[in-house]
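What follows is an incomplete set of chains from the complex, kept in their original frame.
Order as written gives the chain letters A and B; numbering starts at 1 within each chain.
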Amino acid sequence: MAKIRVAVVGASGYTGVELMRILALHPGVELTIVTSRQHTGQPVAGLFPSLREIVGLEFSDNDLDEVAKKADLVFTALPHKAAIEVVAALHAAGKKVVDLSADYRFSDRALYEEWYQPHSRPEVLAKAVYGLPELFRNEIVEAGIVGNPGCYPTSVILPLAPILKLGLVDPGNRIIIDAKSGTSGAGRGLSTGSLYCEVNESFKPYKAGQHRHQPEMVEQLGRVGGRRPDILFVPHLLPVNRGILSSIYVSLNRDAESELVADALQTAYADEPFVRLLPQGELPALSAVRGSNYCDIAYVLTGKRQLILFSAIDNLVKGAAGQAVQNMNLMCGLPETSGLATVALAP
Amino acid sequence: MAKIRVAVVGASGYTGVELMRILALHPGVELTIVTSRQHTGQPVAGLFPSLREIVGLEFSDNDLDEVAKKADLVFTALPHKAAIEVVAALHAAGKKVVDLSADYRFSDRALYEEWYQPHSRPEVLAKAVYGLPELFRNEIVEAGIVGNPGCYPTSVILPLAPILKLGLVDPGNRIIIDAKSGTSGAGRGLSTGSLYCEVNESFKPYKAGQHRHQPEMVEQLGRVGGRRPDILFVPHLLPVNRGILSSIYVSLNRDAESELVADALQTAYADEPFVRLLPQGELPALSAVRGSNYCDIAYVLTGKRQLILFSAIDNLVKGAAGQAVQNMNLMCGLPETSGLATVALAP
């Protein structure tokens, strides 16, 4: 079978290098062009020495005609807002697109515009599909544009969805999500808060209740559960490169037996290749997923209708590039796990 | 004024070295004897090179007669259970004691025995005072034995107490405490889980809803608020040496204005030397308290009666050795801040 030709537009960030890491070893694709306005003409291996002798390309300018000529499917890894027109143009050129920004994640345009900015391509947005394969696989298979989920939402929606779907959650009580992300989630851009000496040996919350990933979770969980849940999302910055661990506090609406929760998760994920349900008594750790496409999930029922869900992902893999490749596999008729069967690097 | 002679019993752990670090520079005390059964006869500076040319002592055996002879006040930094008899004996010998184990923290003996083990000295326990100066200063001043608070409880009780005291918390809703501690909290003992390669680049929850610091919080907050609150406490292990950051989720019982919360905290802590209330819009970070005796507190009101309290301490200072010295200062009539006026090491 001919390899699928793929491109990465905006490849000089951490999502970009991670996409290239995965795509370089993917048996079904050929990486034909990667772009970066800032690094045009520079060898990829000059910027990312980990890719030396693996990716032989130079960064190209963001010339979309050239991209469209060379690729069948394009990953757009641009900042939100910048992606709106780029995705629309590539779609118009007949390309499949997996967009890693927030620009094509929302079905509810008003919600997007409330938290981001006006969306200049609502007709294109209307065609995009939310790319969480475990929940929306059938739609993704048919999609021309996939809005790749945010890293935090991936870590939150996967454990919560089966519980909400079954109506186990007390709608009168807020769901508290205390999430902790590694620093690569802040990107490769220059900011004092991302300096080594600022992050190392520290830890802190940020944007409590005000993070843009909160409405994304609400919208998608609303689709799953029939009504938009009341969520409070509080992210924190962890001194690690990779990983998100979310601790999710849920009040159940009845004295749910442990079996009910276990069943909900089992039914949803027992056959999923990238979701691992931990045995009772074990809790997830970032080290068990680092570099892999897994989402590890565990739960604790403390009695008194209190459920705690824990999830762990690698924010750059299942939270970004790995999930994007999983979506590509689905969109292109490749085996869903192709290129993604890696084991976490531990220690 | 003659210096107070102090001892540290069980000085070879992280709490021990931190006590010695602080006491060595304290203008009002003389460190006369430090004990360690395991390291008897070894120079302190051999085990702890940071103390070279600062602490010239060798570790002595745990000979309590010798300790009692050489010290007016004793810090006991033994594991819980081991401290019960040691503290009782030193108390019987007329010594003031600050105990850093859990053995003298509980007024409610039954609660202690439910979570720890039988307490063989209930009559001594009855005399002990809980050593959180910001709440119980007057009792500490008079005390012969102080049970030094746990690290997590310190980080939780300080922000919550003023809110509970004012009756702002909806008693029908559970208080969720998502706490994250640096690895020194696990002590200097050998355990696979404390190895560098296990902790570094990872993050994980542990003992969700089952940590022994939970009943300690409940008891003390019950004293403050008039009734024991419904608390869920979930600790996590952070890849940093020092620091606890607690994120505390509280449902208020009415539409509390922001001013009400601010007033409660201001009234409680405006004059406290070791509590810093952050200005609106700022959130605490471990780096701002590392090595200092401060507890930094901030809050966010998200509307819908949802309050989030954040606190940051250094678990070895305000969460252990620093608070112990603060208690000693009070017990001995020294200025409360003596020896503790340090600035966090940042970066």
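Keep this in mind: a contact is a pair of C-beta atoms (placed from the backbone, for glycine too) under 8 Å apart; a residue touches a chain by one contact, two chains touch by 3 or more.
Since this is a predicted model, take the numbers as computed values, not measurements.
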Overall copies of the shared sequence [whole complex; 2 in view]: 4
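One rule holds in what follows: only the chains that are shown with their structure count from here on.
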Between chain B and chain A, distance of the C-alpha-averaged centres to the nearest whole Å: 39
Chain B - residues contacting chain A, complex: 173-174, 176, 178, 180, 197-198, 200-206, 208-209, 230, 232, 234, 236, 238-243, 245, 247, 249, 251, 283-287, 290, 300, 302, 304, 306, 308, 310, 312, 347
